[in-house]
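Input: one structure, supplied below.
Missing here is one protein chain; the remaining ones are kept as they sit in the complex.
Let's look at chain A:
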Amino acid sequence: MLVPENTKCECGHQNAVGTVLCESCGKPLLEELQKADTPLEMRYDGVARRSQKTNPSIIDRVWNFFSSVKIAIYLIIITFLTAMLGTIYPQENSFINNSEPWLYYEQTHGLPGKIYYALGLSRTYESWWFIGLLVMIGTSLVICSLDRVLPLYRALSKQQIRKHHQFLHRQKTVYRGEVEGNAGEWVDQFAAQLKRKGYTIHTDESGAAMLAEKNRFSRWGPYINHIGLILFLLAILARSIPGWQMDTYVTVPDGDTVEIQGTNYYVKSEKFTVDFYNDEELPDSLKGKPRPKNFETKAVLYQCVQDCSDPLKSPQLEEVTRHDIGVNSPLQYKGLKLFQFDFNLTPRLNAVHPVLVDKTTGDVYGPFDLPMKDSALVHKLGPFTLELYANYMEFALDSEGKPTTLSREPNAPAFVFTVKGPGLKPEGEPYMYFPMQKDKVRFSQDSINRALADRIEIRVDGMENVDFSEATTFLNVRMDKALSFLWVGGIISMIGLVMGTYWQHRRIWLRIDEGKLSLGAHSNKNFFGLRAEIAAALKKTGIEVEPKRLDNGGNNA
């Protein structure tokens, strides 16, 4: 379709290859177009797209591929269709704790689920081909825009005022008639009317040809829209940069400080509280069921300033902010957000402060500090010495009958001490201590300790000597640095859309040759408004014409 032959117009202007309407006078350049008398296609003002060339190289071919709007539309349709595939079943990244997604798809959805997983559709939006499509759309956006906006800008900034008759008469809005008297005076009179409607007027030196134009800026709308879209796409792609997007969960028991994985932050829960509705507040169907009314985590966010990854030292933390996290009230700090996600009201024993009682004398020694984890190995209590020999978080006997622990949570803690003191063997005697009453009974502490149980006792006096976490809070940690760019891209794109939608670029050309007026006008939309404007202006100069008589056919809504 590219015609390498003569691109020089009869007006003397040398046009680029691929030009449809002469860049200067507007005369159609293609022969078959010259013969026809249908309204002209005014897209991009008939100028050549930048990439149209006679001898395309490989770079040109790649460029031309992405420069095609047809290809762009195909790409968009394919992307929409494949994006739909991703919505058939839940995506893998929506599971919080599922290490075996293949089982989920097969068990929940049967064979289709199995196929779905096997095709990789369970990760549609992170797949290489979907990202590839987005990249291609982005490329197409850039190249399509660039190839059209630059020639269009050039064409619109150096417009010829006196146009070829063929150009004028084959616009979609045309008026031909006689003008009496001085041509220049009539043009001035007509121009004054158009000026009042907001047109900018250009006349040539003879005074008998005119171009009136308004709202040219609306032509840049689509390109501004594309800039916004490109930014939007780049922001989406930028999410794959490490540290730009995060969506994880942390479990924080009351009083604990927990590292937020992948960041330099630590979060402490000073206390988690939950209120439940009482029965009077609930409808009959819900009475007796625990319905949370409000839950809140008193959270403190720390930043590690030193010894952050030294295994021999504990990290040095500095408080950066604190917030009472509630529903819809996350803790926010520099793009990091901590949301309340869930809770668990199972208490956890942290430490006890027991006393040692000498049963023969009745003397009480202590209390001493006995944390469940990493306790001091020696406790001196009056004449007695307790040497910690072993500790178990969840005491049990293994298959060989040896003491063991079933987990690393203090569910049934046990301590084995070697006790030395008055009346005891010099090498010490073993004493087993279960801080929880239920375990004392279950494992019959007194019979394990035998004779020593009659000599001494380790016991906790009152709840004030028990240190435990009442609850555990689960927080959702989110970070999305791309979000602000998405907003900016979206706003720019919307500005472009509004510019191109609510204004129209209207142009009116006319020339008077020996009393014969030829008027052609073009708008990129709303020809009805354009015709009304022209008819009104003509009426003021004494030419009565029905607006719809100006309609020269063509598809002109």
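Everything that follows uses one rule, which is that a residue touches a chain if its C-beta (ideal position, glycine included) is under 8 Å from a C-beta of that chain, and two chains touch if they have at least 3 such contacts; residues count from 1.
Criterion: contacts and distances are computed from a predicted model.
Visitor: Could you check which of "Phosphate transport system permease protein PstA", "Transporter", "Thiol-disulfide oxidoreductase" or "CoA transferase subunit A" matches the UniProt name for the chain that's left out?
Guide: Going by UniProt, the chain not displayed is called "Thiol-disulfide oxidoreductase".
Visitor: Which residue among A:176, A:287 or A:373 touches the omitted chain?
Guide: A:373
Visitor: Touch as defined at the start, partner being the missing chain; which of A:112, A:132, A:292 or A:542 qualifies?
Guide: The single option touching the absent chain is A:132.
Visitor: Which residue, A:107, A:182, A:261 or A:344, contacts the hidden chain when the whole complex is considered?
Guide: Looking across A:107, A:182, A:261 or A:344, the contact with the absent chain belongs to A:261.
Visitor: Would you indicate which residue among A:394, A:480 or A:551 is in contact with the undisplayed chain?
Guide: A:394
Visitor: Identify the residue among A:92, A:213, A:296 or A:429 that touches the chain left out of the display.
Guide: The one listed residue touching the chain not shown is A:92.
Visitor: One chain is left out of this view; which of A:237, A:351 or A:497 touches it in the full complex?
Guide: Touching the chain that is not displayed is residue A:237.
Visitor: Residue-wise, where is chain A in contact with the chain that is not depicted?
Guide: Chain A touches the missing chain through residues 50, 59, 62-63, 92-93, 95, 98-99, 101, 126-128, 131-132, 134-136, 138-139, 142-143, 146, 234, 237, 240, 258-259, 261, 309-312, 373-375, 377, 388, 390-394, 398-399, 404-408.
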